[in-house]
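Submitted below is the structure of interest, expressed as structure tokens.
Every protein chain but one is kept in place in this view of the complex.
And then subunit A:
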């Protein structure tokens, strides 16, 4: 097991190194840079200013040269300064990371809390009215654009009913307490949870139906096990394996944020931060954010491997 995890860890490091090169290269090859944009919007910025600023920000050097300098800096444990936010990368990254983790984890927890039982119940009577209704809602959940759903929730709960705040992470001048945070989280969390719920319901339902046809279920029934015991102790445990894979791959998303939802609800999270960093050629910030998300996805994959072994004793790593 330890050998397997070490090997996967080393592979992940290699993937991260390749990713950093590819991301840096793609950003470096994008046409234009922030100074070009500045010139285009301000006719009074002179050519001398443009050249001076490009040299100051290192934008006059080839991207490969800049990449090597960045890599050297990171290997020394220094993530550098964010050009866009004029502060150390970690100072810009950590608050956004905290906001995103809070939002995404809550939404995931809520989605799973609803989706897992609903998926299980729907799988018990495939083709029933309840199953059809669940399928319909699940398809709607998968198909609804999050920006539309978010705006509708704002219109209903913030504009029409006035129950919840339409945006932000806390009241301006408020106490910043838990109740205040929860009220601000309600709509973005509901949007993300509703949007994500459908796929978890469908996966859970499909996995449970798949398990229902296995011999061990028939054997358990023949042995006189109660239906609840068969479903919850036997089928459910095995059906969790494909769901675990999906959840593991979601881990990266938990830390890279949800750009559209964050934008609609003015939630200062990682999605907006990374997007702005990429578009603004803030290499230090964009690289750190994207590599963090990649690392989390890779970590999720390793954790999924470990979870398989825990859920299915037939699986072992050598």
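By our rule, contacts are C-beta pairs under 8 Å (C-beta built on N, C-alpha and C of every residue); 3 or more make two chains touch, one makes a residue touch a chain; residues count from 1.
As a convention for this text, contacts and distances are computed from a predicted model.
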| item | value |
| --- | --- |
| Among "RsbT antagonist protein RsbS", "Peptide ABC transporter substrate-binding protein", "Xanthine dehydrogenase family protein subunit M" or "Urea transport system permease protein", UniProt-listed name of the chain not shown | "Peptide ABC transporter substrate-binding protein" |
| Given A:12, A:106, A:135 or A:263, the one touching the chain that is not displayed | A:263 |
| Identified contact with the non-displayed chain, of A:9, A:25, A:145 or A:227 | A:227 |
| Subunit A residues touching the omitted chain (full complex) | 30-33, 36-53, 56, 81, 84-87, 91-92, 94-96, 113-114, 117, 120-121, 124, 147, 150-151, 154-155, 157-159, 161-174, 179-180, 182-183, 186, 227-228, 231, 263-266, 268, 272-273, 279-280 |
